[in-house]
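This is the structure, below, for whatever I ask next.
The complex appears here without one of its protein chains, the remainder shown in place.
Naming follows writing order (A, B and C), and every chain is counted from residue 1.
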């Protein structure tokens, strides 16, 4: 049974111990629903499979949607924390546990302070942000027929900035992303008789190295672009040449032109490398596509001003464009509402500053998706709750 | 319960349906043991975990060891046969089921004809030839304290030659083999932030392509050498750069000098490519080593003469050196006995000849370890039984 | 003998026909010197080997240095122009002929209008911008002991923007550049006996492919970075494996941190790939280093305002950061003066706009260094003269 008296920090530790993969977030969703109900929200569950939304009507005024994503990643945790994942091979390596805990905390806080503001709060817990599909699944499942259409969509992502800091980048802020699965078809055989086979391992290696030339040679150096092969699998036994190899790619870009150029180049390279091996045509599946996340410019300015007023200038930074991707923008687009999505610092500040001074940030501060990713609990959780409340209040009407 | 009246062909279909991986051949070993006992052999089981040996004393004379290996491979069968594997992902893709069925048949036949010969027959069913270790495991488990030390070790391997044909190559006949597992250590992170990581997928690709230069550039063109990466695994998710990649290699050579040159080059390349990535030192494990299989020259001549007399000259071919490997030689070395090991044709003869004429053997006749490997049952099984009996009788004394 | 009555367009055609490589610009320098003298400038020649500077004192007021570079490139022209290069394998593929012709025209114009302004003009014709060294060579040769130290350094570069347009980017505008020569040492031998050699061609190929991973994996996607291998040479004969291979690299970056990261990675990769080949240590020579070109921000604003006033808003664009490099900044740094350096459009405007609309600019508008690079003569030359005069006048005092 859910302990509704858990503080955000306690809830965070609990969630971190019990990570759940995309669309399997039943325990997390259950906790979120119970906490919302207990706080007085009207709750709808099972939107987009495991999505949960709580609605708090509090007089006239704007409707503000606060969003947290719930899913974990198939990463084997290697943090050594006493509250490390208890599920082998699954980890909250992207900080969605922080997002959930902060939104639960903010939902409570908004109830506690309801006499100060007027309007409607929609607290949305989304499944399956990683691997995509979660936001779209909620929309496709009739989200905005089940809960009020918001006037603004707000949310935050924890990342490797100093804990206590927040930052919002107006305009294009998170990259558009595409995910592709590639199957390279060879012809298997005995490991000692390569001449009877078409070796898909060698083909896969040639593909991976050639893909590096897209960012290095085909995209203008001034453009932001990423082509990553995050997954490569072939064969089961040292002395058997397998029949095929499978690759999983992610692509990032900030403009449609660059995105198209990259996807065309991937297709061209994969097909040509298969031809170079004398192999059958490869299979290229586009499994997911995230749009560029665009922060509404006046909206971002409004939020930044609110953060500066609440936390002081020193706590507000410009995170610039980040090459990560997010599907939160779909919730705003479907509502016809502006989006403001900010970065919440989670890194231990002294370590961060030392690494920054030494120029070793990339090495010493584990980033999202790393098996070592470990936001410090405080001031991260406290600031994350405050940021959601501050941002919501920047939109909600003052109580009359 | 084992049906001891099964013909070799029936037994073969049964074994093919029920493949068992190395050291897990309990069902196969049980059938072999029961058939040997039923035929009148003294049986010892559990030698080297799942090995089975039957001994038939039949008067004075030489002791002849006949060997079959029992293990299957982690290959997903794709033959469409009505007796295809019923175990998902496991297949008798190397024909050891042929070997077992033929040796069971030959053991029976030698009993039936026992009034014609004098001596001792040792019928040995070995585990774990693939992945090695099986022959050595039986020796280490006191094989030759439990059964008579043979005067000769005999055996056969089915392969892509015309069914009905047999062939023995004197001297170095099968390659020496080494198996290596390589772990490339990178540093994981978010798929959109490669600059914070050391990408082990790119490193693995560079290693695989560089390894091709060993055979292409470092070994003399006149030498026979193979370096195969049969296994390559990295990552679980498209948008997460993993922490490491694992490779499984097999190496073949016919001389110690070439073997050492190759192993040194692999070590050099793997370490240097890791350094090129700025990665930690890789882990290189030598998981198995097969010696070159050397057929005793006078012994091979004796067997070849016996085959010509029994089957006609047209059925006897010279298979030349094959790049496959075998651990059967360890059984002979440990006994201080000569070894004769021959090739048993298993390919449909008309298809084989058509492909040979068209120069498309490599493409059209599936070789061992292919998911399409499917020896024709006859005349393969009949000839395989006859070849074992003929070879054994070439060594056993005639009845007095 | 120089024809001092040549218009800038005529002079441009003449220079384009007679390109001269770095530090060999004797004909070009001779023409520049004679034109300056004829116009009334005090002329110093031979500064930094072939550099020429003309000084025009015209009353009190600021000293403005206008700079043009004179050298051509070792590129074989393939434009088909009737005034194409008459020197085989040498071409004004970077438009320095435009720069020289415009500066000669501007020097004349400033004399013609001398009653309108007050101050000192320094017209500087620099050798060897490509391959670098030219600006530094002039400074090292006592430039500022021979001519007045300027209060501002101005200049322009023609490029693939619409002819008639000008554009100045404040702050970091042109990339920092490094040039490296790499010699990979192998061991030569007969082409049929690779095993007796260390093949430097295979080593060079591995290096080139691995270098692609620096931009693709090691530099943050948001950063601008280029690693180009523009030159690769090995061997003389198909059937002889050579002793070595030589590579020529250029590197571009906009921050010192990225530059250092790239140079470190090149060094690491080249050394490790040599080790992977079992080759001796490679030779890595740093042959040239250009700083980032930084336009003075108030200076750039002043010039942009002057351009808008003179040419209309439509003719002024923001070229953004360009990944090309320039050593003109050294002339400003040595003088302790601000720098303003702008882009002068040279592309046929209708073709440019059609290609831009079709998204085929990269393909259809030849860029600098291409054998097809061919700025349209007008309005490029006229606008180039006007831009220099306008910019100079924005600094010079009005006549009293």
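By our rule, a residue touches a chain if its C-beta (ideal position, glycine included) is under 8 Å from a C-beta of that chain, and two chains touch if they have at least 3 such contacts.
Quick caveat: nothing in here was measured; it's all calculated off a predicted structure.
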Quiz item: What are the shown chains that the omitted chain is in contact with?
Solution: A, B, C
Practice problem: Could you tell me which of C:30, C:62, C:148 or C:188 touches the chain that is not displayed? | Solution: C:188
Self-check item: Candidate in contact with the missing chain, chosen from A:194, A:319 or A:384
Solution: A:194
Exercise. Tell me which residue among C:149, C:205 or C:284 touches the hidden chain in the full complex.
Key: C:205
Quiz item: Which residue from A:210, A:302, A:369 or A:383 sits in contact with the chain not drawn here?
Solution: A:210
Exercise. Since one chain isn't shown, list which residues of chain B touch it in the complete complex.
Key: 209, 212-217, 220-222, 224-227, 252, 257, 320-321, 323, 359
Quiz item: Which chain A residues would touch the chain omitted from the figure, given the whole complex?
Solution: 192-195, 197, 199, 202, 206, 209-210, 213, 216-221, 265, 268-269, 271-273, 275-278
Exercise. With the missing chain put back, which residues of chain C would touch it? List them for me.
Key: 73-75, 78, 89, 93-94, 130-131, 175, 177, 179-181, 187-197, 199, 201-202, 204-209, 212, 226, 228-243, 245, 248-250, 252, 287, 322-325, 361-363, 366-371
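By definition in this document, only the chains that are shown with their structure count from here on.
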Quiz item: When the C-alpha atoms of chain A and chain C are each averaged to a single point, how far apart are the two points in Å?
Solution: 43
Quiz item: In whole angstrom, what separates the CA-based centres of chain A and chain B?
Solution: 49
Quiz item: So which bits of chain B are touching at least two other chains?
Solution: 192-195, 197, 199, 202, 206, 209
